[in-house]
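Left out: one protein chain. Kept in place: all the others.
Right, chain A next:
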Amino acid sequence: MEVSHSVKERTIAENSLVILLQGLRGLVTTVDLRDETVARGRVDNVDAFMNIRLAEVTYTDRQGQQVQLDDLFVTGRNVRYVHIPDDVDITTTIEQQLQAIHRVRNFGSEGKGRREFPTRKYK
């Protein structure tokens, strides 16, 4: 499960519902944009600023015409809604994302603090 490399982004995600959107990675979702257009595709990535990258997208413009786009990146500012797929359990998704963040944060410490020469079992 991928977690952001940035401490700041992890903190933002942990403290907002963006973390739910990050859990949608790999799922096909519909995103309504602020300008009344719609993008439906597979979620590639969502960052802490709600910038969304979709793949294999059907993009519907304001006139209702549809085009296929291979990759689409929407700035967070322009997102109005993200439709959560019906079969996604929201609470579980959020909990899994939080666990992923905590695993990265506590890497190697196991609560004992950093040890200079870890035992052999560490790879």
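By definition in this document, a contact is a pair of C-beta atoms (placed from the backbone, for glycine too) under 8 Å apart; a residue touches a chain by one contact, two chains touch by 3 or more; residues count from 1.
Everything that follows uses one rule, which is that contacts and distances are computed from a predicted model.
Considering only "Exosome complex component RRP43", "AP complex subunit sigma", "Dihydropyrimidinase-related protein 2" or "Methylosome subunit pICln", the record for the omitted chain gives "Methylosome subunit pICln", by its UniProt protein name.
Checked against the hidden chain, the listed residues A:19, A:74 or A:100 yield one contact partner: A:74.
Not every partner is drawn; the one left out touches chain A at residues 5, 7-8, 11-12, 15-16, 33-36, 47-49, 51, 53, 57, 59, 67-78, 104-109, 111, 113-114, 116-118, 120, 122-123.
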